[in-house]
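Of the protein chains in this complex, all but one are displayed in their positions.
After this line comes chain A, so read on.
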Amino acid sequence: MTFSTFIKAAALATVVFLPANAALAKDDLVVNLVNEPATLDPHMQWNPDSYYVYRNIFDNLVTRDDAGEIVPQVAESWKQLSDTELELDIREGITFHDGEALTADDVVYSVKRITDPEFSSPQLGQFNSIIDAKKIDEDTVVLTTKSPYPALLAQLVKLSIVPEHVASELGKEGFNEAPVGSGPYKFAGWDRGVQVKLTRNDAYWGEQGAFKTVTFKSVPDASTRVANLRAGTADLVVSLDSDLAMQLEGSTEAQVLSAPTERVGFMGMNTLVAPLDDPEIRRAAAMAIDREGIVEGILRGGETVASQMATSAHFGFVDSAEPIPFDLEKAREIVAAKGDAAKVPMKFATSPVYDQRIVQAIQQMLNEAGFNVEISMTDMATYLKAAQNPDQMARPQLSFGRWSCACQDVDGVQYPLLHSSSNWSRVNDPELDALLETGRTTLDKEARLAAYAKVQKIVADNTYIMPLYQAAALYGASNGLEWQPTANESLFLNRMSWKD
(Lines give C-alpha, C1' and ligand atoms only; values in the text may rest on other atoms or scores of the structure.)
Protein backbone atom coordinates (compact mmCIF):
# COMPACT_ATOMS: atom_id res chain seq x y z
CA MET A 1 0.00 0.00 0.00
CA THR A 2 1.55 3.31 -1.02
CA PHE A 3 1.50 6.34 1.23
CA SER A 4 -1.12 8.12 -0.87
CA THR A 5 -3.46 5.13 -1.00
CA PHE A 6 -3.16 4.90 2.76
CA ILE A 7 -4.20 8.54 3.12
CA LYS A 8 -7.13 7.99 0.78
CA ALA A 9 -8.16 4.85 2.67
CA ALA A 10 -7.97 6.67 5.98
CA ALA A 11 -9.99 9.57 4.59
CA LEU A 12 -12.59 7.18 3.17
CA ALA A 13 -12.83 5.30 6.44
CA THR A 14 -13.87 8.48 8.21
CA VAL A 15 -16.63 9.13 5.67
CA VAL A 16 -18.58 6.29 7.29
CA PHE A 17 -19.11 8.47 10.35
CA LEU A 18 -20.48 11.41 8.45
CA PRO A 19 -23.71 12.86 9.75
CA ALA A 20 -26.26 14.18 7.29
CA ASN A 21 -26.36 17.96 7.56
CA ALA A 22 -29.73 19.33 6.80
CA ALA A 23 -29.58 22.66 5.02
CA LEU A 24 -31.16 25.13 7.38
CA ALA A 25 -31.55 28.79 6.67
CA LYS A 26 -29.47 30.65 9.22
CA ASP A 27 -28.88 34.29 9.97
CA ASP A 28 -25.10 34.17 9.72
CA LEU A 29 -23.36 33.20 6.49
CA VAL A 30 -19.82 31.94 7.08
CA VAL A 31 -17.40 32.33 4.19
CA ASN A 32 -13.93 30.73 4.24
CA LEU A 33 -11.32 32.75 2.33
CA VAL A 34 -7.69 31.72 1.89
CA ASN A 35 -6.15 34.65 3.75
CA GLU A 36 -7.61 37.50 5.70
CA PRO A 37 -8.08 40.73 3.74
CA ALA A 38 -4.89 42.78 3.57
CA THR A 39 -6.92 45.94 4.03
CA LEU A 40 -10.55 47.01 3.85
CA ASP A 41 -9.77 50.42 2.40
CA PRO A 42 -10.96 49.83 -1.17
CA HIS A 43 -8.36 52.20 -2.56
CA MET A 44 -5.42 50.58 -0.84
CA GLN A 45 -5.32 47.00 -1.99
CA TRP A 46 -6.04 44.79 -4.91
CA ASN A 47 -5.95 41.18 -3.85
CA PRO A 48 -8.90 38.76 -4.01
CA ASP A 49 -9.27 38.28 -0.25
CA SER A 50 -9.61 42.02 0.33
CA TYR A 51 -11.81 42.44 -2.70
CA TYR A 52 -14.25 39.66 -1.73
CA VAL A 53 -14.98 41.51 1.52
CA TYR A 54 -14.86 45.22 0.77
CA ARG A 55 -16.93 45.07 -2.40
CA ASN A 56 -19.86 44.32 -0.12
CA ILE A 57 -19.17 47.32 2.12
CA PHE A 58 -18.84 49.83 -0.72
CA ASP A 59 -20.79 50.73 -3.84
CA ASN A 60 -18.87 51.31 -7.03
CA LEU A 61 -19.56 53.89 -9.72
CA VAL A 62 -20.89 51.14 -11.99
CA THR A 63 -21.05 47.37 -11.68
CA ARG A 64 -21.63 44.26 -13.80
CA ASP A 65 -24.78 42.17 -13.65
CA ASP A 66 -24.68 38.38 -13.62
CA ALA A 67 -24.64 38.37 -17.41
CA GLY A 68 -21.49 40.52 -17.37
CA GLU A 69 -23.12 43.73 -18.68
CA ILE A 70 -22.05 47.06 -17.19
CA VAL A 71 -25.03 48.42 -15.25
CA PRO A 72 -25.59 51.52 -13.08
CA GLN A 73 -24.70 51.60 -9.39
CA VAL A 74 -23.69 54.95 -7.84
CA ALA A 75 -23.77 56.46 -11.32
CA GLU A 76 -27.37 56.16 -12.46
CA SER A 77 -26.55 56.99 -16.05
CA TRP A 78 -23.64 58.38 -18.04
CA LYS A 79 -22.89 59.99 -21.33
CA GLN A 80 -19.75 60.79 -23.27
CA LEU A 81 -19.49 64.60 -23.55
CA SER A 82 -16.45 64.50 -25.79
CA ASP A 83 -13.72 62.01 -26.62
CA THR A 84 -12.11 62.63 -23.25
CA GLU A 85 -15.02 63.63 -21.00
CA LEU A 86 -17.54 61.33 -19.37
CA GLU A 87 -20.52 62.81 -17.54
CA LEU A 88 -21.92 60.75 -14.67
CA ASP A 89 -25.36 61.27 -13.19
CA ILE A 90 -25.08 60.45 -9.48
CA ARG A 91 -27.96 58.47 -7.95
CA GLU A 92 -29.99 60.32 -5.33
CA GLY A 93 -30.96 58.73 -2.05
CA ILE A 94 -27.83 56.71 -1.35
CA THR A 95 -26.66 57.05 2.24
CA PHE A 96 -23.44 55.91 3.84
CA HIS A 97 -23.60 53.57 6.81
CA ASP A 98 -23.21 56.54 9.18
CA GLY A 99 -26.39 58.09 7.79
CA GLU A 100 -24.78 60.83 5.70
CA ALA A 101 -25.88 61.15 2.07
CA LEU A 102 -23.56 60.12 -0.74
CA THR A 103 -22.96 63.21 -2.87
CA ALA A 104 -21.14 64.28 -6.00
CA ASP A 105 -18.41 65.60 -3.68
CA ASP A 106 -17.77 62.07 -2.39
CA VAL A 107 -17.45 60.82 -5.97
CA VAL A 108 -14.96 63.56 -6.85
CA TYR A 109 -13.04 62.92 -3.61
CA SER A 110 -12.88 59.17 -4.30
CA VAL A 111 -11.57 59.62 -7.83
CA LYS A 112 -8.97 62.15 -6.69
CA ARG A 113 -7.93 60.01 -3.72
CA ILE A 114 -7.16 56.94 -5.76
CA THR A 115 -5.44 58.85 -8.59
CA ASP A 116 -3.27 60.99 -6.30
CA PRO A 117 0.32 59.74 -6.74
CA GLU A 118 1.08 60.82 -3.15
CA PHE A 119 -1.63 58.47 -1.88
CA SER A 120 0.26 55.68 -3.69
CA SER A 121 -2.67 53.36 -4.25
CA PRO A 122 -1.62 49.96 -5.56
CA GLN A 123 -4.45 50.39 -8.07
CA LEU A 124 -3.15 53.67 -9.43
CA GLY A 125 -2.19 52.04 -12.75
CA GLN A 126 -5.83 51.16 -13.40
CA PHE A 127 -7.13 54.67 -12.98
CA ASN A 128 -4.30 57.02 -13.91
CA SER A 129 -5.78 57.69 -17.32
CA ILE A 130 -8.22 59.92 -15.39
CA ILE A 131 -6.66 63.37 -15.04
CA ASP A 132 -9.57 65.26 -13.53
CA ALA A 133 -12.88 64.85 -11.74
CA LYS A 134 -15.23 67.84 -11.46
CA LYS A 135 -18.52 68.37 -9.70
CA ILE A 136 -20.90 70.17 -12.08
CA ASP A 137 -23.91 70.25 -9.74
CA GLU A 138 -25.25 68.22 -6.82
CA ASP A 139 -25.94 65.20 -9.02
CA THR A 140 -23.40 65.48 -11.79
CA VAL A 141 -19.71 64.72 -12.06
CA VAL A 142 -17.49 64.89 -15.15
CA LEU A 143 -14.39 62.73 -15.47
CA THR A 144 -11.67 63.80 -17.88
CA THR A 145 -9.15 61.36 -19.32
CA LYS A 146 -5.71 62.03 -20.77
CA SER A 147 -6.81 60.72 -24.15
CA PRO A 148 -9.89 58.93 -25.43
CA TYR A 149 -10.13 55.83 -23.22
CA PRO A 150 -12.81 53.30 -24.20
CA ALA A 151 -12.10 50.93 -21.27
CA LEU A 152 -12.90 53.68 -18.74
CA LEU A 153 -16.33 52.32 -17.76
CA ALA A 154 -14.92 48.79 -17.50
CA GLN A 155 -12.33 50.17 -15.05
CA LEU A 156 -14.92 52.19 -13.10
CA VAL A 157 -16.55 48.86 -12.20
CA LYS A 158 -13.70 48.68 -9.65
CA LEU A 159 -13.84 52.25 -8.33
CA SER A 160 -15.42 52.26 -4.88
CA ILE A 161 -16.95 55.45 -3.51
CA VAL A 162 -15.74 56.36 -0.02
CA PRO A 163 -17.27 59.10 2.19
CA GLU A 164 -15.10 62.21 2.12
CA HIS A 165 -16.05 63.28 5.65
CA VAL A 166 -14.91 59.96 7.13
CA ALA A 167 -11.91 59.06 4.97
CA SER A 168 -10.34 62.51 5.18
CA GLU A 169 -10.85 62.68 8.93
CA LEU A 170 -9.62 59.18 9.81
CA GLY A 171 -6.72 59.08 7.35
CA LYS A 172 -5.38 56.01 5.62
CA GLU A 173 -4.79 53.91 8.70
CA GLY A 174 -7.95 54.83 10.57
CA PHE A 175 -10.19 54.30 7.58
CA ASN A 176 -8.74 50.83 7.03
CA GLU A 177 -9.64 49.91 10.60
CA ALA A 178 -13.16 51.28 10.51
CA PRO A 179 -14.30 51.48 6.90
CA VAL A 180 -17.60 53.21 6.20
CA GLY A 181 -19.28 52.64 2.83
CA SER A 182 -22.73 52.67 1.30
CA GLY A 183 -22.91 49.01 0.23
CA PRO A 184 -25.41 46.28 1.17
CA TYR A 185 -23.32 45.23 4.18
CA LYS A 186 -21.79 47.27 7.00
CA PHE A 187 -18.42 46.68 8.61
CA ALA A 188 -19.01 45.23 12.09
CA GLY A 189 -15.59 44.17 13.31
CA TRP A 190 -12.21 42.77 12.41
CA ASP A 191 -10.55 40.25 14.67
CA ARG A 192 -7.12 40.34 13.03
CA GLY A 193 -5.89 37.06 11.67
CA VAL A 194 -9.22 35.44 12.48
CA GLN A 195 -12.28 36.99 10.89
CA VAL A 196 -14.10 40.01 9.53
CA LYS A 197 -17.74 40.47 10.44
CA LEU A 198 -20.30 42.34 8.38
CA THR A 199 -23.93 43.11 9.20
CA ARG A 200 -26.72 43.79 6.75
CA ASN A 201 -27.38 47.39 5.82
CA ASP A 202 -31.16 47.46 6.24
CA ALA A 203 -31.31 50.93 4.72
CA TYR A 204 -29.59 49.81 1.49
CA TRP A 205 -31.01 51.51 -1.59
CA GLY A 206 -30.62 48.49 -3.86
CA GLU A 207 -31.11 44.73 -3.58
CA GLN A 208 -31.15 43.73 0.12
CA GLY A 209 -28.89 40.95 1.35
CA ALA A 210 -30.54 37.72 2.53
CA PHE A 211 -28.26 37.18 5.52
CA LYS A 212 -28.35 39.27 8.70
CA THR A 213 -24.63 38.87 9.29
CA VAL A 214 -21.72 37.49 7.32
CA THR A 215 -18.42 36.22 8.72
CA PHE A 216 -15.32 35.98 6.53
CA LYS A 217 -12.70 33.66 8.03
CA SER A 218 -9.21 32.98 6.77
CA VAL A 219 -8.52 29.27 6.29
CA PRO A 220 -5.27 28.82 4.34
CA ASP A 221 -5.49 25.08 3.75
CA ALA A 222 -7.92 23.99 1.03
CA SER A 223 -8.59 20.56 2.62
CA THR A 224 -9.52 22.31 5.86
CA ARG A 225 -11.91 24.62 4.00
CA VAL A 226 -13.63 21.58 2.55
CA ALA A 227 -13.72 19.90 5.98
CA ASN A 228 -15.36 23.03 7.43
CA LEU A 229 -17.96 22.94 4.69
CA ARG A 230 -18.71 19.28 5.28
CA ALA A 231 -18.89 19.77 9.04
CA GLY A 232 -21.31 22.65 8.53
CA THR A 233 -19.04 25.30 10.07
CA ALA A 234 -18.69 27.09 6.71
CA ASP A 235 -21.35 27.85 4.10
CA LEU A 236 -19.19 29.01 1.23
CA VAL A 237 -15.51 28.34 0.56
CA VAL A 238 -13.30 29.76 -2.19
CA SER A 239 -10.37 28.44 -4.25
CA LEU A 240 -10.88 24.71 -4.56
CA ASP A 241 -8.79 22.58 -6.87
CA SER A 242 -10.35 19.92 -9.06
CA ASP A 243 -9.42 17.02 -6.74
CA LEU A 244 -11.18 18.57 -3.77
CA ALA A 245 -14.11 19.59 -5.98
CA MET A 246 -14.53 15.98 -7.12
CA GLN A 247 -14.40 14.82 -3.51
CA LEU A 248 -17.18 17.30 -2.67
CA GLU A 249 -19.26 16.37 -5.68
CA GLY A 250 -19.31 12.80 -4.43
CA SER A 251 -20.60 13.89 -1.02
CA THR A 252 -24.14 14.63 0.01
CA GLU A 253 -23.36 17.53 2.35
CA ALA A 254 -22.31 20.24 -0.04
CA GLN A 255 -22.26 21.35 -3.64
CA VAL A 256 -19.60 22.59 -6.03
CA LEU A 257 -20.27 25.86 -7.82
CA SER A 258 -18.11 26.79 -10.76
CA ALA A 259 -17.92 29.43 -13.43
CA PRO A 260 -15.62 30.10 -16.32
CA THR A 261 -13.65 33.24 -15.46
CA GLU A 262 -12.12 35.98 -17.55
CA ARG A 263 -8.68 34.61 -16.65
CA VAL A 264 -6.59 33.15 -19.48
CA GLY A 265 -3.74 30.72 -18.88
CA PHE A 266 -0.94 31.20 -21.38
CA MET A 267 2.65 30.39 -22.23
CA GLY A 268 4.66 33.55 -22.80
CA MET A 269 7.63 33.46 -25.16
CA ASN A 270 10.45 35.93 -25.60
CA THR A 271 10.19 36.52 -29.32
CA LEU A 272 13.30 38.70 -29.33
CA VAL A 273 15.96 36.16 -28.35
CA ALA A 274 17.01 32.81 -29.80
CA PRO A 275 15.58 30.31 -30.38
CA LEU A 276 12.10 31.83 -30.12
CA ASP A 277 12.95 34.81 -32.31
CA ASP A 278 12.22 32.50 -35.25
CA PRO A 279 8.45 32.41 -36.01
CA GLU A 280 8.64 28.84 -37.28
CA ILE A 281 10.26 27.66 -34.06
CA ARG A 282 7.56 29.45 -32.05
CA ARG A 283 4.95 27.73 -34.17
CA ALA A 284 6.58 24.37 -33.50
CA ALA A 285 6.62 25.10 -29.76
CA ALA A 286 2.93 25.98 -29.86
CA MET A 287 2.05 22.86 -31.81
CA ALA A 288 3.93 20.67 -29.34
CA ILE A 289 1.59 21.61 -26.49
CA ASP A 290 -1.37 19.33 -25.94
CA ARG A 291 -3.85 21.75 -24.41
CA GLU A 292 -6.72 19.30 -24.38
CA GLY A 293 -4.43 17.10 -22.34
CA ILE A 294 -3.70 19.92 -19.89
CA VAL A 295 -7.37 20.85 -19.54
CA GLU A 296 -8.78 17.33 -19.31
CA GLY A 297 -5.87 15.47 -17.80
CA ILE A 298 -4.51 17.95 -15.26
CA LEU A 299 -6.97 20.75 -14.53
CA ARG A 300 -10.34 18.96 -14.80
CA GLY A 301 -12.24 21.85 -13.22
CA GLY A 302 -14.33 23.15 -16.12
CA GLU A 303 -11.50 24.92 -17.99
CA THR A 304 -11.68 25.11 -21.78
CA VAL A 305 -8.99 25.37 -24.45
CA ALA A 306 -8.40 29.02 -25.42
CA SER A 307 -8.11 30.21 -28.99
CA GLN A 308 -6.82 33.68 -28.10
CA MET A 309 -5.70 35.91 -25.23
CA ALA A 310 -9.32 36.69 -24.32
CA THR A 311 -12.52 34.92 -23.35
CA SER A 312 -16.06 35.37 -24.58
CA ALA A 313 -16.56 37.54 -21.47
CA HIS A 314 -14.15 40.14 -22.92
CA PHE A 315 -15.00 43.01 -25.20
CA GLY A 316 -12.86 42.39 -28.29
CA PHE A 317 -13.12 38.59 -28.28
CA VAL A 318 -12.89 37.21 -31.83
CA ASP A 319 -15.50 34.50 -32.36
CA SER A 320 -13.95 33.06 -35.50
CA ALA A 321 -10.47 32.43 -34.05
CA GLU A 322 -9.39 28.79 -33.90
CA PRO A 323 -6.90 27.32 -31.41
CA ILE A 324 -3.49 26.33 -32.82
CA PRO A 325 -3.78 22.58 -33.45
CA PHE A 326 -1.77 20.09 -31.39
CA ASP A 327 0.54 18.28 -33.79
CA LEU A 328 3.58 16.72 -32.16
CA GLU A 329 4.84 15.10 -35.35
CA LYS A 330 4.82 18.37 -37.26
CA ALA A 331 6.53 20.12 -34.32
CA ARG A 332 9.25 17.45 -34.27
CA GLU A 333 9.76 17.84 -38.03
CA ILE A 334 10.25 21.60 -37.73
CA VAL A 335 12.63 21.24 -34.78
CA ALA A 336 14.62 18.57 -36.62
CA ALA A 337 14.80 20.71 -39.76
CA LYS A 338 15.99 23.72 -37.79
CA GLY A 339 18.76 21.66 -36.22
CA ASP A 340 20.92 23.40 -33.63
CA ALA A 341 19.00 26.67 -33.95
CA ALA A 342 16.01 25.06 -32.23
CA LYS A 343 18.11 23.33 -29.60
CA VAL A 344 19.41 26.49 -27.95
CA PRO A 345 18.76 25.96 -24.20
CA MET A 346 15.67 27.78 -22.95
CA LYS A 347 14.89 28.80 -19.37
CA PHE A 348 11.28 28.40 -18.27
CA ALA A 349 10.96 31.01 -15.50
CA THR A 350 8.34 30.30 -12.87
CA SER A 351 7.49 30.61 -9.17
CA PRO A 352 5.64 28.31 -6.73
CA VAL A 353 2.54 30.49 -7.02
CA TYR A 354 1.89 29.04 -10.47
CA ASP A 355 0.50 25.56 -10.98
CA GLN A 356 3.69 23.54 -11.31
CA ARG A 357 1.84 20.57 -12.80
CA ILE A 358 1.24 22.68 -15.89
CA VAL A 359 4.75 24.11 -15.98
CA GLN A 360 6.25 20.63 -15.81
CA ALA A 361 3.83 19.26 -18.40
CA ILE A 362 4.73 22.04 -20.83
CA GLN A 363 8.45 21.48 -20.26
CA GLN A 364 8.02 17.78 -20.96
CA MET A 365 5.92 18.38 -24.08
CA LEU A 366 8.45 20.84 -25.49
CA ASN A 367 11.37 18.53 -24.77
CA GLU A 368 9.51 15.67 -26.42
CA ALA A 369 9.36 17.76 -29.57
CA GLY A 370 13.13 18.15 -29.40
CA PHE A 371 13.51 21.46 -27.57
CA ASN A 372 15.91 21.95 -24.70
CA VAL A 373 13.86 23.48 -21.87
CA GLU A 374 14.92 23.82 -18.26
CA ILE A 375 12.69 25.08 -15.44
CA SER A 376 14.06 27.96 -13.39
CA MET A 377 12.11 28.36 -10.17
CA THR A 378 12.38 31.47 -7.99
CA ASP A 379 10.14 33.12 -5.41
CA MET A 380 7.36 35.36 -6.69
CA ALA A 381 9.05 38.71 -6.04
CA THR A 382 12.17 37.65 -7.94
CA TYR A 383 10.11 36.16 -10.75
CA LEU A 384 8.08 39.36 -11.13
CA LYS A 385 11.22 41.45 -11.19
CA ALA A 386 12.74 39.30 -13.94
CA ALA A 387 9.48 39.20 -15.91
CA GLN A 388 9.31 43.01 -15.84
CA ASN A 389 13.00 43.64 -16.45
CA PRO A 390 13.32 47.07 -18.13
CA ASP A 391 15.53 45.34 -20.71
CA GLN A 392 13.01 43.51 -22.90
CA MET A 393 15.65 41.04 -24.12
CA ALA A 394 16.38 39.94 -20.55
CA ARG A 395 12.77 38.95 -19.79
CA PRO A 396 12.14 35.19 -19.47
CA GLN A 397 12.38 33.05 -22.59
CA LEU A 398 9.42 31.00 -21.45
CA SER A 399 6.88 31.55 -18.71
CA PHE A 400 3.42 30.46 -17.68
CA GLY A 401 0.82 32.90 -16.45
CA ARG A 402 -2.89 33.26 -15.71
CA TRP A 403 -4.02 36.74 -16.52
CA SER A 404 -7.10 38.73 -15.66
CA CYS A 405 -7.53 42.50 -15.73
CA ALA A 406 -10.87 42.20 -13.93
CA CYS A 407 -12.15 44.60 -16.59
CA GLN A 408 -13.46 42.20 -19.25
CA ASP A 409 -11.89 44.22 -22.05
CA VAL A 410 -9.08 42.79 -24.18
CA ASP A 411 -7.18 46.04 -23.77
CA GLY A 412 -6.48 45.09 -20.16
CA VAL A 413 -4.84 41.82 -21.19
CA GLN A 414 -3.38 42.24 -24.64
CA TYR A 415 -1.86 45.71 -24.28
CA PRO A 416 0.29 44.83 -21.25
CA LEU A 417 1.32 41.47 -22.69
CA LEU A 418 1.95 42.42 -26.30
CA HIS A 419 2.58 46.17 -26.72
CA SER A 420 6.32 46.76 -27.00
CA SER A 421 6.23 49.63 -24.47
CA SER A 422 4.74 47.51 -21.71
CA ASN A 423 6.61 45.97 -18.78
CA TRP A 424 5.64 42.44 -19.60
CA SER A 425 5.82 42.39 -23.39
CA ARG A 426 8.37 40.25 -25.16
CA VAL A 427 7.14 41.29 -28.58
CA ASN A 428 8.26 44.17 -30.76
CA ASP A 429 5.98 44.63 -33.74
CA PRO A 430 5.14 48.22 -34.80
CA GLU A 431 2.01 47.14 -36.69
CA LEU A 432 0.73 45.30 -33.63
CA ASP A 433 1.59 48.30 -31.41
CA ALA A 434 -0.40 50.62 -33.66
CA LEU A 435 -3.46 48.37 -33.59
CA LEU A 436 -3.29 47.97 -29.79
CA GLU A 437 -3.08 51.77 -29.48
CA THR A 438 -6.12 52.14 -31.73
CA GLY A 439 -7.98 49.68 -29.53
CA ARG A 440 -6.97 51.60 -26.42
CA THR A 441 -7.78 55.12 -27.65
CA THR A 442 -10.79 54.82 -29.97
CA LEU A 443 -14.27 55.23 -28.59
CA ASP A 444 -15.99 53.79 -31.67
CA LYS A 445 -16.85 50.21 -30.75
CA GLU A 446 -16.83 48.90 -34.30
CA ALA A 447 -13.42 50.40 -34.99
CA ARG A 448 -12.09 48.79 -31.80
CA LEU A 449 -13.51 45.40 -32.70
CA ALA A 450 -11.94 45.66 -36.15
CA ALA A 451 -8.57 46.56 -34.61
CA TYR A 452 -8.71 43.62 -32.19
CA ALA A 453 -9.65 41.22 -34.98
CA LYS A 454 -6.46 42.29 -36.77
CA VAL A 455 -4.47 42.00 -33.54
CA GLN A 456 -5.72 38.45 -33.15
CA LYS A 457 -4.69 37.58 -36.72
CA ILE A 458 -1.18 39.03 -36.35
CA VAL A 459 -0.65 37.34 -32.98
CA ALA A 460 -1.84 33.99 -34.33
CA ASP A 461 0.09 34.23 -37.61
CA ASN A 462 3.31 35.06 -35.79
CA THR A 463 2.61 32.90 -32.72
CA TYR A 464 3.64 35.78 -30.46
CA ILE A 465 2.07 34.15 -27.43
CA MET A 466 0.51 30.77 -26.75
CA PRO A 467 -2.99 30.96 -25.21
CA LEU A 468 -3.63 27.76 -23.27
CA TYR A 469 -6.98 27.75 -21.53
CA GLN A 470 -9.80 29.79 -20.04
CA ALA A 471 -9.58 29.27 -16.29
CA ALA A 472 -12.54 28.27 -14.14
CA ALA A 473 -13.22 29.27 -10.53
CA LEU A 474 -14.38 26.51 -8.21
CA TYR A 475 -16.27 27.21 -5.01
CA GLY A 476 -17.77 24.87 -2.44
CA ALA A 477 -21.13 25.78 -0.93
CA SER A 478 -23.59 24.22 1.47
CA ASN A 479 -26.54 22.61 -0.29
CA GLY A 480 -28.88 25.33 0.90
CA LEU A 481 -27.02 28.20 -0.74
CA GLU A 482 -28.30 29.69 -3.98
CA TRP A 483 -25.64 31.57 -5.93
CA GLN A 484 -24.31 31.84 -9.46
CA PRO A 485 -20.60 32.70 -9.58
CA THR A 486 -19.58 35.08 -12.37
CA ALA A 487 -16.62 35.58 -14.71
CA ASN A 488 -15.13 38.44 -12.69
CA GLU A 489 -14.63 36.30 -9.56
CA SER A 490 -16.66 38.57 -7.26
CA LEU A 491 -18.57 37.50 -4.17
CA PHE A 492 -21.57 39.82 -4.04
CA LEU A 493 -23.45 38.79 -0.90
CA ASN A 494 -26.69 40.45 -1.96
CA ARG A 495 -26.82 38.18 -4.99
CA MET A 496 -26.83 35.06 -2.79
CA SER A 497 -29.69 33.57 -0.80
CA TRP A 498 -30.87 30.45 0.98
CA LYS A 499 -32.96 28.10 -1.11
CA ASP A 500 -36.58 27.94 0.00
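The rule we apply is simple: a contact is a pair of C-beta atoms (placed from the backbone, for glycine too) under 8 Å apart; a residue touches a chain by one contact, two chains touch by 3 or more; residues count from 1.
In this section, contacts and distances are computed from a predicted model.
Missing chain, UniProt protein name: "ABC transporter permease", from among "Molybdopterin oxidoreductase", "Sarcosine oxidase subunit delta", "ABC transporter permease" or "Succinate dehydrogenase cytochrome b subunit".
Although one chain is not drawn, the whole complex shows that of A:Thr199, A:Thr213 or A:Asn423 it is A:Asn423 that touches it.
Checked against the full complex, the one of A:Val219, A:Val410 or A:Leu474 touching the unshown chain is A:Val219. Checked against the full complex, the one of A:Ser110, A:Gln123 or A:Ser160 touching the unshown chain is A:Gln123.
In the complete complex, the hidden chain is touched by one of A:Asn228, A:Gln363 or A:Gln456, namely A:Asn228. The set of chain A residues touching the chain not shown comprises 7, 10-11, 14-19, 35, 38-39, 41, 44-46, 117, 120, 122-126, 128, 172-173, 176-177, 191-194, 217-221, 223-224, 227-228, 230-231, 233, 379-382, 384-385, 388, 390, 403, 405, 412, 416, 422-424.
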